[in-house]
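Can you read through this structure? Questions will come right after.
Note that this complex is displayed minus one protein chain, with the remaining chains in position.
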Amino acid sequence: MKAHFESIAIPSGALLVSLLLFGVFIGIAGANPFEVFASIYRGAFGSWFAWQDTLVRAAPLMLTALCTALPARAGLIVIGGEGAMVAGGFSAALTGIALNGTFPPFIVITCMMFVAMLTGSLWIGAVGALRHYRGVNETISSLLLNYIAIALLNFFVVGMLKDPETLNKPSTYPIGDANMLGAMGSSSIHWGLGIGIIICIALWFLMRRTTFGFGMDVAGGNVRAAQLTGLPVGRLIVMACALGGAAAGLAGMIEVAAVHGRANTSLNAGYGYAGILVAFLARHNPLAIIPVAILLGGIRASGGLLQRAHDLPDATTLVMQGIIFVVILASEALYGRLPWLQPKAQPA
Amino acid sequence: MKRRTFLKGIAGAGSLAALGGAGITRAFADDKVKMGFVYVGPRDDYGYNQAHFEGKSAVAKQGWVKAFDEENVPETIEVIKTMESMINLDGAQVLFPTSFGYFPHILKIAEKYPKVMFLHCGGLWDASKHPKNVGSYFGYIDEPVYLAGIVAGHMSKTGKLGYIAAIPIPQVLRNINSFTLGARSVNPKITTNVVFTGGWANPVKEAESANSMVDQGIDVLTCHVDSPKVVVETAEKRGVMCCGYHTNQAVLAPKGFLTGAEWNWSKVYADYAEMIKGGKTIPNLVRGGIKEGIVKSSPYGAPVSDKARKHADEVRAKFMDGSMVVYKGTIKDNKGNTVIAAGKEYKQTDIWLESMDWLVEGVIGAAKS
Partner (left out) sequence: MSHEEIGLFGILFAVLGGAIRVGTPFLFVSLGECLTERSGRINLGLEGNLVMGAMLAYGISYLSGSPWLGVAAAAGAGAMLGLLHALLCQQPRVNDIAVGIALMLFGTGLAFFWGKPFIQPSAPHLPSLSLGAWSDSPALRSALEINVLFIAGIVLAPLLAWFFRNARWGLNVRCAGESTEAALAMGLNVNMIRLLATMAGGALAGVGGSFLSLYYPGSWNEGLSSGQGLMAVALVIFARWDPVKCVYASLLFGGAAALGPALQSAGITWGYYLFNAAPYVLTLAIMIATSSAKRRLPGLPGVFSNLK
């Protein structure tokens, strides 16, 4: 219970500190920090419209965050979510195009999901395998794979797989309107959010409640010790990476099937990189990823209002995310060191 | 449990802010024409987005207009949210999403907001397919590009021109073709090398392309990327001539700048604003070239010879009186196929030209990646 409390109090406190720092920054830049915070709140959580905006932006971040969070449990720092998302989205689109019209939408959508997850899991699974069996640094190899995925997507979309109808925005042929993921209920939020939340919860369960998850944590803590206890460390590492990659691949499929209806360069919109931030802020806990992704989605949703209402540059939200990231990481040092914090009420 | 606490933390931050500030009070009680602009890149890129931003700034000077904008909005669901936010929070009556890739996203929400007009730059509105409150506007920028080609044709000593382009899409291919046709109307032996950088903003690749081209003996450079600054400055540094694009880049290359093709969005946006103010029906399809004042040439730079000026001015006059047709047979592509047969002509307004997927004879480059 004590550990639980700490793991909530410290990030919340860090969040407050970073908002304070951001307020100072924005004040120095000449804006009224209180009005800016009011706008952020209004743009992110101030109305049902704002909530929908926030949630729809949070959806892909949940899945791409898993691509960093799961390998991190096994001790690997993977930053390849962007590439896995692009690869997954592209393969999903090809699947959709191939099956469009010959099978009922339910089957087409299922196949698209399956192929996207398979592609993503191979993409990042390879990173894990290279790490374990060949000693290739996983951070760098996953970064390089991002560039390679994007180049391949461009090559095919601008070239041989281009639908000439798409004229000035080169894209593949459409997957068909029938095969699109719709909105949840009467909201404007697509099913990507529901899928993201379900997957986060499922993976949290896997990590926390199964021997597989436990083994992964042990391997992440100390490979030697894990090997001595007879754990299949290699398989655990590759599995963690493959699961993470599958999540990011699924994010790509959702982007194709819920937003664009085709694959094009907009698949490479930075969700994979933002996912790294979400994963670290959530301390690689799949369940914590959900609120953190919503928080980050909210910050991004409010960015437009900051531009229009306060004449702030679009980079304002980037600075804010940077400050939050830095402060939250710094707060890692406080775990277990602040017994005096325990009896006090939490800062929020 | 964790999620609740997190949300509580956020709510706390929100109320804290509300205590200190009065929040934003926005007076919508005015009857101003409210126009929202969305750009895919930064407002001040010395290129495509800046051209639109300048148009917005010009129209915003009218006391009865309220114009607001957002920069760096990607062509994803984010543009939908940006537009909806402009409608819901700022009361936008007309929206100008200025990037081509925004079009499918506009179509997704247009019917939900029937009172708002969505005017898209570059797209092709089709009465049979698209809702009534959507429209599109674009300029035949390849007219001033053709004129720049004429000037380049006169000025080039090596007979080799260079075009640095982002990706092979119809708008880009049409400019490359018009430039080349303009130059070859002066000297049919002229060739245009094309380098596709693969992206709309990649300064290092653009500079590298410019340098490689100069190394290949090319002596006039031009480009079709979001920001021509790097290409124009590199050309000047290497001592070759250049033609600008999107906006006027003359100051960046005092020695080698010839002319350029510019947008004149301030006129377009002012026209739209007047129409809304006067309660007129907004046309769904606005297209125009030099004659309509949507595009223009940059003033000639110092090196341009009198002969070149005279020739280009003559052709400009023909664009003005509507007698000039750029795509007039026989035109062959660079693989030797005849794409426009003898006697056949495609006027600027012909939408067949807007799906161009070939490069004209004399262009060294491929229309597919």
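A and B are the chain letters, set down in written order, and residue numbers restart from 1 in every chain.
In this section, a residue touches a chain if its C-beta (ideal position, glycine included) is under 8 Å from a C-beta of that chain, and two chains touch if they have at least 3 such contacts.
Please read these numbers as outputs of a predicted model, since none were measured by experiment.
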{"item": "Residue of A:Phe37, A:Phe90, A:Tyr173 or A:Phe280 in touch with the missing chain, whole complex considered", "value": "A:Phe280"}
{"item": "Touching residue (missing chain; options B:Pro203, B:Pro283, B:Pro303 or B:Gly329)", "value": "B:Pro203"}
{"item": "Among A:Leu15, A:Ala44, A:Ile79 or A:Ile97, the residue in touch with the chain that has been omitted", "value": "A:Ile79"}
{"item": "Residues from chain B at the interface with the omitted partner, ascending", "value": "42, 44-46, 72, 162, 193-198, 201-209, 211-218, 226-227, 229-230, 233-234, 237-238, 251-252, 364-366, 369"}
{"item": "Chain not shown, touching residues in chain A", "value": "29, 77, 79, 130, 132-137, 139-141, 143-145, 147-148, 151-152, 154-155, 158-159, 223, 276-277, 280, 313-316, 318-323, 325-326, 329-330, 332-333, 335"}
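Here is the rule we go by: only the chains that are shown with their structure count from here on.
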{"item": "Whole-Å gap separating chain A and chain B, where each centre is the average of the chain's CA atoms", "value": "33"}
{"item": "Partner chain B, residues of chain A touching it in the complex", "value": "4, 7-8, 11-12, 15-16, 19, 32-43, 45-46, 49, 53, 56-57, 154-155, 158-160, 162, 164, 167-170, 255, 259-261, 264, 266, 269-270, 285, 287-288, 290-292, 294-295, 298, 300-301, 304-305, 307-309, 313-314, 346-348"}
{"item": "Chain A partner contacts - residues on chain B that touch it in the complex", "value": "1-3, 5-14, 16-24, 26, 42, 68-78, 81-82, 84-86, 88-90, 100-101, 103-104, 122, 124, 167-171, 198, 354-355, 357, 368-369"}
